[in-house]
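Heads up, one of the protein chains got dropped from this complex, but the rest are sitting where they should.
Labels A and B are assigned to the chains in the order they are written; within every chain, residues are numbered from 1.
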Amino acid sequence: MDALSGLAMGFSVMLTPANLYYCFLGSLIGTMVGVLPGLGPLAALALLLPVTFTLSPIAGLAMLAAIFYGAMYGGSTTSILVNIPGEAASVITCLDGHQMALQGRAGAALGMAALGSFIAGTLSLVVLTFFAPVLAAIAIRFGPPENFGLMALGLVCTLFMITGSKLKGLLMIALGFLLSSVGMDMVNGNERFTFGITNLTAGVELLSVVIGLFGISEILLNVERIVQNTLVAERIRKLLPTWSDWKASFAPILRGSGLGFILGIVPGGGPITASFMSYAIERRIAREPERFGKGAIEGVAGPESANNAAVAGSMIPLLSLGIPSNPITALLLGALIIQGIQPGPLFISQRPDLFWGVVAAMYIGNVMLLVLNLPLIGLWVQMLRIPYRFLFPVIVLLAMVGTYSANKNVFDIWVMLGFGILGWLLRKLEYDIAPFVLAFVLAPLLEQSLRQSMTMSVDGAMILFQRPVSAGLVAASLLLLVLMVIRQFKTKRGDS
Amino acid sequence: MKRHSLKVLAGLLLSAGLATPALAADPAVAKLKPKDFPNQPIEYTVVYPAGGGMDVTARLLAKYVEKVSGDKVLVNNRTGGGGMVGHTWLATQAKNDGYTVGVVANLLWGDAILRAQGKWSLADLEPIGYINSDALIWLVQGDGALKGKSLKEIMQIAKDKPNTIRIATVPGTMWEYLVEQLEANTGAKFLRVPFQGGGAGINALAGGNVDLAQGFVAEFRGLAEAGKVAPVAVAASARLPHMKNLPTFNEQLGAKEYTWQVVRYAVVPKGTAADRKAYLSAAISTAMKDAELIAEYSKAGVFFDDALMKSTNVARDINAYAESERAFYLKTGRVK
Partner (left out) sequence: MVERLLNLFWILLGSGAAWHAWTLGLRGPSGPESGLFPFIASCAIAALGLALMLARGSRVTRPDWPDAISGLRAVGVAIGIALMAFGMDRIGFVAAAAIAMPVLLRTIDRASWLETALLTTGSIAAIVLIFGRLLGMPLPRGPWGW
């Protein structure tokens, strides 16, 4: 069955009132999940999984996939409005998105996030429609050496993200590395840096770190000066992006889509890494990188597109091979198995109705989310008018419950508080905290891939260069690193 | 249609947490129901991530336990540390008021014996029902160098050319113990590539990054049907009922000790009131007799250990299995 007739079948399956209804419900819940700080798509999907038992497989899958997408759409809302990430993949949107809000351009930021997400989501679905099996076959060959190459490239990208003092930025990266090693060593099961505390055996929860470091520190900083009543004193200008916004964002959206899509397919990538790398790349190739961090719309358009494209990317190994590339798709796999369906390479030929139905559901979901989110911009923007003294306690409460939802462990709230205080201090002393988060996310995978690669090969680390893809990625990382160092010295010499 | 969807929306909104009117519960279970229990949802704790084999088992069980008891059951994942975090929570922090049931596997024993470091032990968790078993199966690539070879031939290659066959293992678990056992008994040497879970190893196999992987039927069935991977042998005491053509390790190697299976069962924290424990236990065993559940489990490729299914004292029999694992640890010097 070729792609177009398959897609036609998928749409005919999806365009029934019941299935559309569940797709819409999922979009609604997903948006809400994205907006609520701390509650992420993984926790929400795990909580709602039982609901899908009573539904038909396609309705259940459409709903779950819509929640996944919706969270990516909704996550940027709180990032932009109150500088508190809705979930880990929206952290980077805080940097420029909130600055835009403070300048009275919240509407443009929210609008570009939604539109960029829609374009990226749809584009990546088109690629999925025609190339899924081919891409899956390539993705499966991504072994530990290739993973290492990719993570190394991502790590070099963190260096691009450092604003301000390079020394402080590097220290944040090193700290991210160190903190990510707390817990069990993935490779041999040894406990590292846990000091007998059971709650640390699983490591430090990413969500607590992100919400604390960005969200709680933001609140701590803001309450110091409740001089102005509301967050945004400026008159809120236009609600939608302007033509010049579009001109600036067009290329970042396309780049973000491509990058996110690729990172979604490979194991170890995913929306978080995609959004960070997109930001780093946009900053690197911008003609005026100083604008980033001060309200550059590219810093919103790129990452938001990337994290949506990553969703479609991660569906490829799931649907074409039955292989999950991240915990969320693992959960979708579980949902399929419980429904009695066995995904695998034969899924597309055995159940074309389901395969194409899910693809159609994702197209429809993207449209629904756009339609849902655009009008809501007016509503969200009004939120900025609420006196801060009412707003922040509610946000704190939501953040705590959201963080708690990850592991149902109160320890995570303490971690959130601790990182909130640390974040407050670091921001006062002008440390850049974004590189910390990316290092924290990448380091475990980097380490695991390297050690697996060395175990797999007889030549130790040389395996990285013996395989074409990993050799290319590692070479690219080294090249970028060298270029960066040279540039650094040039500017230093230029100054003196 | 509209009414149906409204009903479902209402159901969705009123679902969890609300005391649902008791559906017609199975009489055998209903008669054991203690007074005033349960008046809130019961948590089935799974120590592995949502969507995985253990999670699917627990959710299917929960679905049928709800059916036979009329109580609300919520599956909760407490993940981390390869299961260690959840096991520790169950043994040390979970309240023994009957509202927490752990759906665990015998991987718990390794954590309890080797890694608990005195903070808790197997005695802190009491088995209340057997669910199912799954046996570890060795896989090769569908069209790789080891295609079509029997286990005996593979072991011979591993002996003649040590460290050339890459096998995916999960450190600190039976995935590793099996390889270790084979190496110790036959003198073969494999190149062990560590992964976080069996599934990751199977994915690596499908991509040609390792030569051998180990896993359960549910994890590789899709790939096997498409010919990407092929099973070689199963580490069970007898051939699996649904895979009669697959030889066992013991057959191929003329031995008796190569049985590594996952035994899934339910536990409650020590000290749970006897009447609540009996009620929870009855709910599980009644659910386990439901033909639909057995069919769903069988589709997932698990099998049912005869001895445990017919056991009159599940706790005693499961603990007996645990003791034999402890003997393995003593023999291999992992425990003094």
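Keep in mind that, in the parts below, a contact is a pair of C-beta atoms (placed from the backbone, for glycine too) under 8 Å apart; a residue touches a chain by one contact, two chains touch by 3 or more.
The structure displayed is predicted, hence computed values, not measured ones.
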Identified contact with the non-displayed chain, of A:197, A:394 or A:483: A:394
Of A:118, A:177 or A:355, the residue in touch with the unshown chain: A:177
Contact with the hidden chain (one of A:258, A:420 or A:435): A:420
Residue of A:151, A:206, A:443 or A:473 in touch with the missing chain, whole complex considered: A:443
Absent-chain contact - pick from A:48, A:62 or A:437: A:48
Sites on chain A contacted by the missing partner chain, in the whole complex: 29, 32, 36, 43-44, 47-48, 50, 165, 167-168, 170-171, 174-175, 177-178, 181, 185, 187-188, 190, 192-193, 216, 219-221, 223-226, 388-390, 392-394, 396-398, 400-401, 404-405, 408, 410, 413-414, 416-417, 420-421, 424-425, 428-430, 443, 447, 450-451, 454-455, 460-461
Chain B, residues in touch with the chain not shown (by the definition above): 12-18, 39-41, 43, 74
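Going forward, only the chains that are shown with their structure count from here on.
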For chain A paired with chain B, centre-to-centre distance based on mean C-alpha positions, whole Å: 32
Residue ranges of chain B touching chain A (in the complex, touch as defined): 1-2, 4-5, 8-9, 12, 15, 49-52, 55-56, 59-60, 62-63, 74-82, 84-85, 88-89, 92, 117, 119, 163, 166, 171-172, 191-196, 199-200, 203-204, 206-210, 218, 221-223, 225-226, 228, 296, 299-300
Complex interface listing, chain A residues touching chain B: 17-18, 21, 25, 42, 45-46, 49-51, 53-54, 140-144, 183-184, 186-189, 196, 198-199, 201-203, 267, 321-324, 327, 330-335, 337-338, 340, 342-347, 407-409, 448, 451-452, 455-456, 458
